[in-house]
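All protein chains of the complex are present and in place, except for one that has been dropped.
To keep things simple, chains are lettered A and B as they appear, and every chain counts its residues starting from 1.
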Amino acid sequence: MKSFKEDKIYWDSNRRENREGLKAWLNPSRYGWERISYWLQRLTGVFLLIYFVGHVIETSSLVDGKDAWNAMLELTQTTWGHLFLILVIGTSTFHSANGIRLLFTETGRGLGKPGRPDYPYSPVSLNYRQKSGIWIALILAATAMLYGANILFAGE
Amino acid sequence: MIALVNIKNSRTNLEHDQKKESEIASNRKVIHLRVYRKNPKQGKSSHFDKFEVPVQRWTTVLDALLHAKGYLDNSIAIRYSCRMASCGSCGMKINGIPRLACYTKVSEIDENIITCEPLPNFPIIRDLVTDFSDFFEHHRAMEPFIHNPNADIVDKNSLTEFIQSPKDVERYLQSSYCIKCGLCYSACPSVGTDTKFPGPQALAQAYRYFADNRDDATQSRLDIVDTKHGIWRCHFAGSCSVVCPKGVDPALGIQLLRGHLVSFSKNDKKLAESRTRSLGKI
Partner (left out) sequence: MLMLKESQIMKIHYISGVAALFVVAVHILIRLPVVTGMPFSMSLEYENVVANYQNIAYAVLLESMLVLIAIHGFNGLRIILLEFRQNIVWENGVTVFTLVAMIALIAYGTRTILIANGLG
């Protein structure tokens, strides 16, 4: 059986010609809500990973004693720091809620059944469940951000 | 009397024809067709040529392109054949979205300027004509044929019948309607950067043969797509299903196949496999 790895045509540099490249990742328009969800899931994922690495590093100041911890808090517990944290709350909520939807769909659940396609060929996989799932994720993210803002700025 | 009736009829026909012609004239408008031009053999530069083309309510983008080619510039390179969305030859990016030129009416685009570009993710041969070699290579890699050691095509006497119920057929029918036009391949964001990713078309074909109960290569089909650049590089952006002109819904087939890969979906014992097993060939 031919594997992709063994087939030398896959190493041909000409194969990159006329590829959309990063434009395909970064432009979520033209193809509907599922494409926007793909874009947001990827962006939020990268953002959260960066935040996670930063968070592990910032909390490590705990081992250097109270002064180091307070110095770190002074840097992060500011208005801009809180706004950044609100963004983290929103992105993590969206990534989680949309991730649960994707967990179902990417394992073949909630997509509908294949059948005889009839004109005008409305794809069953892009059904109301997907769209409402994306909208629920967006609404949950907005709600979490509002709640987070309320808590973060209430103490100021 | 008969002669009088005939004269009356011919007058009515004439009036009808005149009325029809004036209707056609009122329907006719002129659109601006922007056509991507590039000849890699004559250098790397590309440009757009603009043509004014008269169109009617029923004019397709392919008709408009053929008008431009026939009357304005015969050097435009276009690939087309059936003109009825059956051959999949005239796929191109029309106003930013991959579509079949023969299946897209100018009137449905609802813009005065229609921009035709070659399908993205395919190397350009010339103008709007793209190279499908890689695309077909990915398709071939999926082994798009039925594996069945019992179907002896040499000895006709030993041919066995595989009866399929309508329900069995419906599991893969829609995927078998693929015309290999490449629209899904050019809309897919993963194909945009991953040259080894088979793309929606090939993966939908992997599902098509996987779901066919005459085929008994279940495990090897799963092994083909379960690679670093295989089926898992699909992220359900759904763009393939949006642009498919035949209702194949590649995104559906891919997700269903993944369900089998993670053992979430029940894999019904296939007729072909049980038969092969009973004959001791597995």
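One rule holds for everything that comes next: a contact is a pair of C-beta atoms (placed from the backbone, for glycine too) under 8 Å apart; a residue touches a chain by one contact, two chains touch by 3 or more.
This is a predicted model, so every value here is computed, not measured.
Undergrad: Out of A:Trp33, A:Trp69 or A:Tyr121, which is the one that touches the chain we can't see?
TA: If we include the chain that is not displayed, A:Trp69 is the one touching it.
Undergrad: Where the complex has a chain not shown, which of B:Ser46, B:Ser176 or B:Thr227 is the residue touching it?
TA: B:Thr227
Undergrad: Suppose we count only contacts with the excluded chain; which residues of subunit A make the list?
TA: Answer for subunit A: residues 10-11, 42, 45-46, 48-49, 52-53, 56-57, 59-60, 62-63, 66, 69-70, 73, 77, 92, 96, 99-100, 103, 107, 151-152, 154-155 touch the chain left out.
Undergrad: Please give every residue of subunit B in contact with the chain that is not shown.
TA: Within subunit B, the residues touching the omitted chain are 190, 193-197, 226-230, 232-233, 261-262.
To be clear about the criterion, only the chains that are shown with their structure count from here on.
Undergrad: Quick one: report the Å distance separating subunit A from subunit B, using the average Cα coordinate of each chain.
TA: 31
Undergrad: For a test of understanding, state which residues of subunit A touch subunit B in their complex under the given definition.
TA: Counting only subunit A, the residues touching subunit B are 1-5, 7, 9-10, 14-25, 30-32, 34-35, 37-39, 41-42, 102, 105-109, 111-119, 121-126, 130.
Undergrad: Within their complex, state which residues of subunit B touch subunit A.
TA: Residue list for subunit B touching subunit A: 96-97, 118, 120-124, 130, 134, 137, 141, 143, 170-175, 177, 186-189, 191-193, 195-196, 198, 211, 220, 223-224, 227, 229-230, 235-239, 241-249, 251-253, 255-260, 262, 264-265.
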